[in-house]
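Heads up: the structure comes next, in structure tokens.
Removed: one protein chain of the complex. Kept in place: all other protein chains.
Chains: A, B and C, in written order; residue numbering restarts at 1 for each.
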Amino acid sequence: MVESVIERITRGHFWDFHGGIHPPEQKMLTASKPIKQLALPKQLIIPLQQHIGREGDLLVKIGDKVLKGQALTLSTNPMVVPIHAPTSGTISAIKMSVIAHPSGLSQLCVFLDVDGEDTWRKKTVCADIEQLSNSEIIEKIADAGIAGMGGAGFPTHIKVNSKTDINFLIINGAECEPYITADDLLMMEQSNAIVDGIKILDKLLTPNFILIAIEDNKPKAIKALQQATAAIEKIKVCVVPTKYPAGGEKQLIQILTGQEVPSGRLPIHTGIVMQNIATCFAINDAVRHDIPLIRRVVTVTGQALNKPQNVWALLGTPINFLLKQCDVQAIENEQQPVIMGGPMMGFSVSSELVPIVKTSNCILVPSKTEMPSAFEKESKEVECIRCGQCSDVCPSQLLPQELQWSAKAKDYPQLEKLNLSDCIDCGACAYVCPSQIPLVHYYRIAKAEIRQQQQLDLKAEKAKTRFEARNLRLEKEKTARQEKHKKAAAARKAAMNIATPEATGAKSAVAAALARVKAKKAAQSQSQSQASTAEAQKNLAQSNELATEATNPVDEQKTEVAAAIARAKAKRILKQEAANKPISSNEGVKQTVTAQLEVSQPPSNDDKKAIIAAAIAKAKAKKLSKAADAVKSVNLAESTAAEKAVNLTDKKAKIAAAIAKAKSKALAKKANQETPITTAEDIHLEKIKAVRVESKDESDSKANAAADKKIRISAAIAKAKAKKKLKEARNLAGTVKNNDQDSG
Amino acid sequence: MTDYLLLLVGTVLVNNFVLVQFLGLCPFMGVSSRTETAIGMSFATIFVMTLASLLSYLVTTYLLVPLDLEYLTTMSFILVIAVVVQFTEMVVHKTSASLYRLLGIFLPLITTNCAVLGVALLNLRQQHSFFESIIYGFGASLGFSLVLIMFSAMREKLANADVPAPFKGTAIAMITAGLMSLAFLGFTGLVKI
Amino acid sequence: MNILLAILVLGSIAAIFGALLGYASVRFKVDADPIVEQLDDLLPQTQCGQCGYPGCKPYAQAVADGEAINKCAPGGEDTIKKIADLMGVEVQPLDESHVQGDTTASNRPKVAFIIEEDCIGCTKCIQACPVDAIIGAAKQMHTIIIDECTGCDLCVAPCPVDCIEMRELPDTIHNWQWDLTSIPVKQLD
């Protein structure tokens, strides 16, 4: 199979992909002029994210002076690609700015005021790459911030770090989009550097064959690369017929190997890796010369420019600078489309401040005569007549018109059935549509909505499980509570049976309980101890009255007896409370005052326990939060060095929290207050992990250690306290029970 | 053999139950909004109609005629059809729960599909033999299925059409059915029965 | 005599068929399909309770038992249509009496937001949240886990100091819907 593929290629026979179009190429505008070196712009706008993946962590702050090639962000994750200062200067701002995205939305960008000196940071040039191990090379590629420069911007170091056997390494120099000649010129001028880059890739991936695919409309580039690779057996320069979109990854693979990449999979699964020409050049720069990805060739073209040509643009150069360099003809009262990328798949930009990023290969400023459809204010869309020209040109063999009907009807299941996800947005269908339907636009909207729907479904699924978990928990708590109530009721019943039979009516017992409650409430406040005694006496009188009312008025003697008993009980309670008072006030001092004071539930056995548990938890939570604050400050101050330490404290905090949780659980036995307790712990965990960043003091690593210690201490304290509390609570429960029995 | 073939072609195309004789319009309009449903309904109807014409032939020939009870024809046919439909419903429910749900009320409503009773009564009137009855029933249901499936595919296409509001839904479906009927007139005289 | 014969014949046919069907119903017995699960899958799982049931699952159960299908405000007409398809009933317009809050404003997804300076830490919203998306403790400031919030706005009403409001999620390049008309165009001189 492999042999026959190579045989065919050496004979110059290729496969064909379905469909495809031949739009006017217009490459002659720029193909004959060399790549121009530009003067430095005044300011560069460097978006933090220029690739697929996530933003890196900022390493610089406003006012910092940076040198050319210095890293501005740090990669902490394989999907994060760092960015570098394209030249030396001062960071003047770090703020949201319009980025190179069709939406015209803003993202965080570093504004670099250029000092004009262009001073390099220290470079370590590598003389012999043979001395480097593969992992060292990959690290260099990752550190240089290289992401696929053909359009998608997939991090290159992931793509070249493949474990599977690679059959073909395909170097994509097809550049099928009209107008664009950036790769063409690069191949003409830098063919040796590109081949050196390919050699590095060869070392990393060890493919069986390396195919360089170039469309047959670039004779000079073909010649240059053929000369540069003449000595290397493994590399084959493949001259493929010109047809849009031959440069699409899947299409090029089909042309060269006749294989199709299965839907939903990557080429690497079929043993194929594809790299862009410009990426190869950048890899060579990064590995051999320690030059990170800070510049690229950009084709600035279109008939609205007087001097269209390819330029070496620093990343972050705003397009208005480029347009001025190429002498744009401003048309009065005319809305001029400025397209980043080619005419088929590029997007129009909304602001002159949009910067060049790693994936921008072309700035196209067409004149009205050459591209009238780009100027149309209103869509000239008419109804589809099912002529089928779109399906004839679709490189994915989809049915664009049926997709269009379904997209308009928002019939997403049908769209998925028609394999909308296999659409590569090449725009061939919309290009040929006689009804001028913006087909690709419909698909994009539908794709975005399908994606969002999937996310919503995922979210709904999560919400469902969370809701069910919550319900389960509430249910458990409820049954637990009921169980306890049952037990308590049984205990009361038993107590009543033991107590003197007809001494107290039920009502007097209630009255007594009421009195008890009030007395207790009064007694709890330390500062009002005097008043509370008085109040308790008042309560005594009240309970007396109540008791009087309660008992049968016919038998006065009995009433009196009952009242006396009630009074006696109340007195005893009062004494008891007085005895309890110091303990509780002590508690109040030890714990946070707020925690105790707000508790005002009737002190039944269970509730009391719960209150205590809540108090403990709260106190602990506070301590934890203090610790957390410390951690936060540390985190800010020493972001790199302290990271491991933070992780440590994080762990400790977690352990402490877990202990506290376990204890409070044991204590509270899922009483009412459990919900806030657990969530209280959650909040602090959450905070420790990562929340808002606002800190005033910059403590050093000692503070970190201190925080660590603090947490441990607080955990220990909490443990001790919990033990004490437990004891007390048991005692208290015992006395209360005794009281009950007595009163009964 | 040729006769049977002609009878089949005649019932499927020339005297199509739906588009020429206008029988069974209720499920024709009701379950034609999706092709999947229409195919399911077609199989159910083919099964019911073939079995019903067979059973009704047996009931007439061996029960009602010997006992001189021809006036009970309609009643006993209804009984036969109801049983066959009920049976079909159970089978469908067992074999394909999703189809069962898709067909919904129209599955038991095959009972009231006038094409089913029609085929039984027409068999009687045209004095078909046993095999002719079966072929007639099969052909009628085949014709029904053919146009039902075609119609459903058209309606799926129509779902995206920009139909004026007053004609949306059933109205435009009826117009489409009328145009289909017009097209089927082309088969007139194809088979002389 | 004739009538008797007729009755006899019809009766015997009916009896035979009846027996046949009886056998068939045993032979082709189908267990009840788990309709509640399917309904629950169709519902948006905001657990908002606007339908009058404490969550989506209970409402799914209720619909399976014959409750009206048009009470799910967050799901809107799409959901009603899907339920109608599943249940084999007519599509009904959304029951407006079950719509709380201002649904006309926009269809953009919203999440709850706690104005943290105003929060007094009463935990009432925590108890109201059906998906435990609010964290905080008594006397502590609360906050919303945005990723978990379903936008049901059940926490808005219980807040005694009105410090919770529903805010639209901001547009990012990740959730942008290709609405080209919304792009602000800047002038280039």
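Please note the rule applied: contacts are C-beta pairs under 8 Å (C-beta built on N, C-alpha and C of every residue); 3 or more make two chains touch, one makes a residue touch a chain.
Following the convention adopted for this analysis, contacts and distances are computed from a predicted model.
Undergrad: One chain of this complex is missing from the view, so tell me which of "Ion-translocating oxidoreductase complex subunit D", "Peptide/nickel transport system permease protein", "3-methyl-2-oxobutanoate dehydrogenase subunit VorB" or "Multicomponent Na+:H+ antiporter subunit C" is its UniProt name.
TA: Checked against "Ion-translocating oxidoreductase complex subunit D", "Peptide/nickel transport system permease protein", "3-methyl-2-oxobutanoate dehydrogenase subunit VorB" or "Multicomponent Na+:H+ antiporter subunit C": the hidden chain maps to "Ion-translocating oxidoreductase complex subunit D".
Undergrad: For the chain left out of this view, which of A:Thr257, A:Ser351 or A:Ser406 touches it?
TA: Of the listed residues, the one touching the omitted chain is A:Ser351.
Undergrad: Which residue from A:Val338, A:Ala407, A:Ala446 or A:Ala463 sits in contact with the chain not drawn here?
TA: A:Val338
Undergrad: Which residues does subunit A use to touch the chain missing from this display?
TA: Within subunit A, the residues touching the omitted chain are 17-18, 21, 23-24, 102, 104, 178, 250, 254, 260-265, 328, 330-332, 334-339, 341, 343-352, 364, 366, 371-377, 382-388, 391, 395-399, 401-402, 417-419, 422, 425, 427-428, 430-436, 438, 440-441, 444.
Undergrad: Which parts of subunit B are in contact with the chain that was left out?
TA: So the residues of subunit B touching the unseen chain are 35, 149-150, 153-154, 156-158, 160-164, 167, 172, 175-176, 179-180, 182-191.
Criterion: only the chains that are shown with their structure count from here on.
Undergrad: Please identify which chain has its centre, taken as the mean of its CA atoms, farthest from the centre of subunit C.
TA: It is B whose centre lies farthest from that of subunit C.
Undergrad: When B-C is set beside A-C, which has more C-beta pairs in contact?
TA: Between A-C and B-C, contacts are more numerous in A-C.
Undergrad: Averaged over CA atoms, how far is the centre of subunit A from the centre of subunit B? Could you give it in whole Å?
TA: Once rounded, the distance between the two centres reads 58 Å.
Undergrad: Using mean CA coordinates as chain centres, what's the gap between subunit A and subunit C in Å?
TA: Taking the mean C-alpha position of each chain, the two centres sit 28 Å apart.
Undergrad: Which positions in subunit B are in touch with at least two other chains?
TA: Subunit B, residues with two or more chain partners: not present.
Undergrad: Return the residues of subunit A touching two or more other chains; collapse runs of consecutive numbers into ranges.
TA: none
Undergrad: Along subunit A, where are the residues that touch subunit C in the complex?
TA: 98-99, 101-105, 107, 320, 335-336, 350-353, 441, 444-445, 448-449, 452, 456, 459-464, 466-471, 594, 598, 614, 618, 621, 675-677, 679-680, 682-683, 686
Undergrad: If you look only at subunit B, which of its residues touch subunit C in the complex?
TA: 59, 63-64, 67, 69, 72, 75-76, 79-80, 83, 86-87, 90-91, 93-94, 97, 101, 104-105
Undergrad: Which residues, counting only subunit B, touch subunit A once they are in their complex?
TA: Spelled out, the residues of subunit B in touch with subunit A are 159-160, 162.
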